[in-house]
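Structure below; questions to follow.
Other chains dropped; remaining ones untouched in position.
Order as written gives the chain letters A, B and C; numbering starts at 1 within each chain.
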């Protein structure tokens, strides 16, 4: 699975090298957390690497997104627009819902494999275009499945929950997307500390910690205290291989372990020890 | 009641030897808990033992489930698919609801007794295909009752509750299924510790403790700190038999105890002592 | 009022000798609490004493109830079924609701006075067959009133409340039935301790304590630490009679006390003392 640079300073090592190509990511946050900044950095990083960009701006706020990008010091956005490397789709929630239902398949057929970056900011009005949870799930599921065939997809989502991320409007996209990033920020709190947490990332050994971040003019979102990732050791897999060689074990256990160990590193085993794994496999397959 | 190996490393001893054949199990968990991994391990374990597999993937995500299985190191899934030992049914919630109402009986008539393993992942869109609690209960009840005639059934269920598992969407399947397993995981919490708890398992002396688990590439879900089950002693039943022989007791009491003790072990008596049981039976039947 | 043995080991003394004949009891509990086991023990105890049994199984789960009874070691259930002493009515919630509205009066006319035991397991889908609280109350009230003319009635009720038993679905049957028994159990809690509490029992001096219980194969539900009931003393009533004789009291007070004391025991007076009662009666009737 190819990794793409996210464009968010410090985020790539936390995502096991970057975003997975053709994956879908949801970025959740309250008002002021920096969701649009995140989406713009993501799109712009692709443009710098030669990928095309599709920015779906809901709430008819194309001009505002561009103005904010320019204020942030990213006026090259205007050049990409002129060169038609960056395309804006500016729609209301209902218009975009209708587009998904009626025109998305033919759009995908045309753009398929173009390897573009797609940002949808914010997904919320699309969710609100119907009140039925089943319809919401169906619509978002279809949209995510189709758009990822075009390229790598990022949606922002407003956080309307009072205490945690358990309202249906938040949970549905969380279940359906490959990667979920929470930008924690509450303007009402005494100290305006922003922090980022990766809640889920399929096919990645992602960070499970909380990382403070800042939004700095000229740069955008920067994560604090991030160190480059060190190459992982493979000591535990080799210990397991040793055990298999030096002990008399049933054939299904031996086959199982040998097949499983290819490419694993110590990180994959988290808190488990080689003896534990060996014992669990023997137990499961001893009478097979 | 025949016990089947679950395929989840370490789970069988907690379920009194494994899953009951032709039973229905619901696995509940939040986004990222590993529900699809659980379902895939369950199906694959059956395939290894010669059972056929039926994987009902909701949200039209057949490709994704297969891709994740391959990433996990389980590419033999592809062979089973080619050999038609593993069948995918890929449907939306409404399509599957209609299938249950209209075609399930004839499907069951055809497959009945085939002893397949059936996974439905996730059950949530089927629940959402109607808003009426009565209809939900009716639909899920009918589906569970029918599918268990085909084989052993496992459904995953998304956890949408804020605090505990008491929302109707969770409670209805819990009441209707034979076995309920809770994968506890909350991506928002500071420490990403996963743990498994068996909330209910009909016709089994199941574990009542909470067991931490990890998801390890190449292996899947592994429970930590599980020891093989020791054979149960039958000291208490034999004490009760002794009491019946050595005391003068009313006939209904003697009959009652003799009939009940066959095959019981000390585990069955939990915290009760033989004298307590004897006294309760005498009390209930003394004037009969 | 005749007392019937409940069949639950240890419960009768807590109910002042047993269940009242022709009364209605509601047993409330979460998934896994043992509601169906309770209902089966209740029905089977009647069969042993020559009473007929009517088991209304909702959710179309007749087979499952029988299977669980056999697994519990109660295979005599099959004989009673064959002899038509035990009758199963297997219906969906809507079918049973329609039965109540249209056919119950003629059913009652036929069975009236047969002194059968009737179990309805669970009542929940009947409640859910309508959403209107008024209709629910009307339906359940009519059903309880009619069925008790046939015999002694026990309904199980699923506990869908988050914190306590105050949701309308639970409260309506609690108000309308004669006896309410709460099986306390929550599979999610760390320690799976089960306990029973009688919340209400009309025309009975019932226990007000919480009693732990176990479910043991071969026996069913057994309450722990229950001692046989001692015969009640009548010291307080005789003291009150003494006071009436030895003091000069207004006629209405004397009449009132004499009429009230027949058959009372010390238990009836709970924490009240004879002088308090005398003083309250004098106060109420002094100027009559």
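Convention: contacts are C-beta pairs under 8 Å (C-beta built on N, C-alpha and C of every residue); 3 or more make two chains touch, one makes a residue touch a chain.
Not measured: the values here are computed from a predicted model.
Trainee: What is the total copy count for the complex if 3 chains are drawn?
Mentor: 6
Here is the rule we go by: only the chains that are shown with their structure count from here on.
Trainee: List every chain that touches both chain A and chain B.
Mentor: none
Trainee: Per-chain C-alpha centres versus the global one: which chain is nearest?
Mentor: B
Trainee: Residue numbers at the chain B-chain C interface: does the shared fraction exceed half, giving same, or fall under half, giving different?
Mentor: Under half shared, hence different.
Trainee: I'd like the Å distance between the centres of chain B and chain C, where a centre is the mean of that chain's Cα atoms.
Mentor: Chain centres of chain B and chain C, defined by C-alpha means, are spaced 32 Å apart.
Trainee: Find the geometric centre of each of chain A and chain C from their Cα atoms only, then give the gap between the two centres in Å, rounded to an integer.
Mentor: Distance between chain centres: 56 Å.
Trainee: Which positions in chain B are in touch with at least two other chains?
Mentor: Nothing qualifies.
Trainee: Spell out the residues on chain C that touch chain B in their complex, using ranges where they run on.
Mentor: 5, 7, 9-10, 12-13, 31-32, 48-49, 59-61, 68, 71, 73, 92-94, 122, 124-125, 128-129, 158, 160-162, 187-188, 190-192, 214, 216-219, 222-226, 228
Trainee: What does chain A use to touch chain B in their complex?
Mentor: Interface residues on chain A, with respect to chain B: 1, 132-134, 137-138, 141-142, 145, 163-166, 168, 171, 174-176, 180, 182, 197, 199-200, 202-203, 208, 210, 259-262, 264, 268-272, 276-277, 280-281, 283-284, 288.
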